[in-house]
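Only a single protein chain was left out; the remaining protein chains are all shown in position.
For chain A:
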Amino acid sequence: MFIHNVNPSIKAITIIVSVFLLALVFDPITPLCFVIWIWILTIGVAKIHWKKYLVYFSPFFIFALGMFWTNVMFANEPNNPADVITLFGREFPTEDVNTALALSLRILSFTSLSLLFLLTTNIVHFILSLMQQCKLPPKLAYGILAGYRFLPMMKDELVLIHAAHRVRGVNRAKTMKEAFQQYKRFAIPLLASAIRKAERTAIAMESKGFTGSRDRTFYRQFTIGPKDWLFLVMMLGMLLIFITVSWQLGYLKWYSGEF
């Protein structure tokens, strides 16, 4: 449960820095190694069930495939048109295929990093940690948490609005125009009730003594310890190793966007 227990802010920062580093390099090898490394971490170390993981991952796999396809089809003129690779019974310039691979693997690497965060982090803890470690104003942090608690209520509200429409004999939309009007009929009451609820919540918070001042104590305290720094160093260290390997193999290019 090592990854679950890393300080949420440090975990988020590690992932954002990794994404930046990954976005700077442009080759198929670095993201490929990194994706495999993250999978090992997520499934092996964090013990996320592979079936659950697959469900989350597959839409992005499809997006990456789409990216690959577009890049092969709409690529810029290659520098070496003679150098070709045969894919699905058609010839494509090797350069374009490499670029397309690099781009789609990049997306997969971002996705697997994000899933690592999502599947191992309690989101309420993340907000609390942002407030304690990253100086997020308490007004905003508790505002977000309150807003987050509205979500299940909004589901009920939607059912209620739907029932109210049915009682008044509103039929299902058949044409595009009707569908648009129906969206508006749902959106406005839903937003209005959300605003009313928010106002009431704000009044309740104030009446219970919430001032939004930074000078306050916390029931759940988050700290940064050696294990958090270990996680940061481990992740960035592995990424640098992969970049070095790719450079040694002669694949590495800095992302410059010329091609």
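Quick note on the criterion: contacts are C-beta pairs under 8 Å (C-beta built on N, C-alpha and C of every residue); 3 or more make two chains touch, one makes a residue touch a chain; residues count from 1.
In the analysis below, contacts and distances are computed from a predicted model.
Visitor: Please identify the absent chain by the protein name in its UniProt record; candidates are "ABC transporter ATP-binding protein", "EamA domain-containing protein", "Zinc-dependent alcohol dehydrogenase" or "Energy-coupling factor transport system substrate-specific component".
Guide: Of "ABC transporter ATP-binding protein", "EamA domain-containing protein", "Zinc-dependent alcohol dehydrogenase" or "Energy-coupling factor transport system substrate-specific component", the absent chain's UniProt record names it "Energy-coupling factor transport system substrate-specific component".
Visitor: One chain isn't shown here. Among A:21, A:45, A:85 or A:103, which residue touches it?
Guide: Touching the chain that is not displayed is residue A:103.
Visitor: Please give every residue of chain A in contact with the chain that is not shown.
Guide: 12, 15-16, 19, 23, 26, 56-57, 59-60, 62-63, 66-67, 69-71, 73-76, 99, 102-103, 106-107, 110-111, 113-118, 123, 126-127, 137, 139-140, 143-144, 146-148, 150-151, 154, 184, 187-188, 190-192, 194-199, 201-203, 205-206, 210, 212, 255, 257-259
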